[in-house]
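The complex is shown incomplete by one protein chain, all other protein chains being positioned as in the whole.
All chains are identified by letter, namely A and B, in their written order; residue positions are counted from 1 within each chain.
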Amino acid sequence: MLELRNITKGYAENRKVLINLSYTLNAGEYVAIMGESGVGKSTLLNLIAGLDSPDSGEIRINGAAISSMQDDAATQLRREQFGFIFQAFHVLPHLTLAQNIALPLLLNGIATDCVNQMLEQVGLHGRGHHFPRQLSGGELQRVAIARALIHRPRLVLADEPTGNLDPDTAHEILQLIRREIKANGATGIIVTHSHMAAATADRVLHLTKNGLHPAQPGHNL
Amino acid sequence: MKRNKSGSNFNVFVMLLFSCLLITGVYAESNRLKPVTPDYQLSFPMDYGAHQDFRIEWWYITGWLETEDKKPLGFQVTFFRYATDRNHDNPSRFAAKDLIIAHLALSDPAVGKLMHVERTAREGFDLAYAKPGNTNVRLDDWTLVREEDGRYQVDMQASDFGLQLSLTPTQSMMLQDMDGFSRKGPKPEQASYYYSEPHLSVTGTVLRQNKPVTVKGRAWLDHEWSTAHLDSDADGWDWVGANLDDGSALVAFQIRAKQGGKVWAYAALRDAKGNMTLFDPDQVEFTPIRTWRSPHTEAVYPVAMHIRTGEIEWRLTPLLDDQELDARQSTAAVYWEGAVMLTKDNKPAGRGYLELTGYVKPLTL
């Protein structure tokens, strides 16, 4: 599903973030990536999403080399096959919940009939006409999750999705993410500092200067 | 004392007039204006009045007054009529065919310098005129009128001084030179018609600082008219007219030449009985005794003079030095016109007026 081959990325001569990183992720897998601040987690996510290109190496999504695509092609790929969940939710304030969730469908030119069903799935049944300002943080992240999955993406990238939430809500949201990824048969990557969050993934990987490595069993909860 | 209160910008004329158009240069001989010729017989009362066929004309009265407290005062009143020799075709009542110019000056030793004021207006609208037939001149509210009985009435008020005088002849009139044909230069056309009325007895009031003072005294009137211009060589002139204590009257003038010396001179002495002695140019001599430098103009005037007429020696002493008439504020004319005392053989002989022109070069604006 996702192949990383010898990725190197740096922002300055002496500041290489990722060096010769290789990894392969299979379809339907849900992995958590942990690592210290500044180790390159965000850079890795941007590279995978085609929002940034590696200095060397290749990234393939279902065989397509996103790392060497033009911006438009990469955007098209992202639009069809990616779902994103952000720490700060990034739900557009001037759109209703339904409109926010329907965005990927509209972008892909797909009918928006399934939005209500999706709302129900994330526990916001009947609130499609509400505006984001009427929602709590947990609810906003539910909207974001719905938006990330509505168009049935192949790959869902969640970047510290519970960083702004209280533990109870975080737990609910993590379960929801996992459930929805699995229900859609998507591949998922969750980047987090939280062991609790990481624990909801199938596997936990540590990003270090030496590359991606499976976590020590002791790190698992 | 206010100078140039009237603000006339035409004082330059005055200079021209007094020196009979001293300014040399080209002038067109007018065919409208009559020349002065020796064959004309003056006739009165017609010739008391204005002569509009001649370029220039003036009635000039000078005299010594005495206030009730015996203080001496000198006064000078002049009315000019000047034919512009222009605008003859212009039917407008405003057309400036003749100008009337008037000067009033008062020499008061208490003030120490001459008080004077001048006015100019165009003839017309009954506001300013010089009428023919008898002396009758007006410039706004300034008037000089000769009445039927021969008395002159002068009424002139400036803002802070003025006079209102009645002048009565005590002697017959004095026709100058050749029965009133007065030569002003070596050429025959350089002449004017000129008569004087000496020994006019004066009564009236003088206004000083707006206070009326009753005065009486003696005055001298000249009436002169001409179209001619002075000799191109002329530089200025010195003139004196005096009522002598013995009842005789003296008049003398010289026209100075630019190179020094004189272009022309004339003098006449008439005794109380009416016997007139005329003096040729070479019998008349003006010699400065003392000069006075004007602090206003830097001009140097021979304010004290020695005058010889034939065998007679006269000595002239000014009532006060500063009797300069300075009109430079408005234009260019500056001259000295002052009351003088005459002595003969170191004895007081009489009182008169001395006029000194051409001592300041015409100023350019």
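Keep in mind that, in the parts below, a contact is a pair of C-beta atoms (placed from the backbone, for glycine too) under 8 Å apart; a residue touches a chain by one contact, two chains touch by 3 or more.
By our rule, contacts and distances are computed from a predicted model.
Participant: Would you kindly match the missing chain to its UniProt protein name, picking from "Glycolate oxidase subunit glcD", "CbbX protein", "Putative ABC transport system permease protein" or "Cytochrome c"?
Facilitator: "Putative ABC transport system permease protein"
Participant: For the chain that's not shown, point to the residue among A:62, A:99 or A:116 touching it.
Facilitator: A:99
Participant: So one chain is hidden, and I want to know which residue out of B:140, B:179, B:246 or B:271 touches that hidden chain in the complete assembly.
Facilitator: Result: among the candidates, B:140 touches the missing chain.
Participant: Touching the absent chain in the whole complex: find that residue among A:60, A:90 or A:152.
Facilitator: A:90
Participant: Given the contact definition stated above, which residue among B:126, B:282, B:311 or B:345 touches the chain not shown here?
Facilitator: Hidden-chain contact among the options goes to B:126.
Participant: At which residues does chain A meet the chain that is not included here?
Facilitator: 37-38, 42, 46, 49, 51-52, 71-72, 75-76, 78-80, 82-84, 86-88, 90-95, 99, 102-104, 106-109, 111-112, 131-133, 147-148, 159-160, 163-164
Participant: Which chain B residues would touch the chain omitted from the figure, given the whole complex?
Facilitator: Listed in rising order, the touching residues are 6-10, 12-13, 23, 25, 84, 86-87, 89-96, 99, 120-122, 125-127, 140, 159, 330-331, 364-365.
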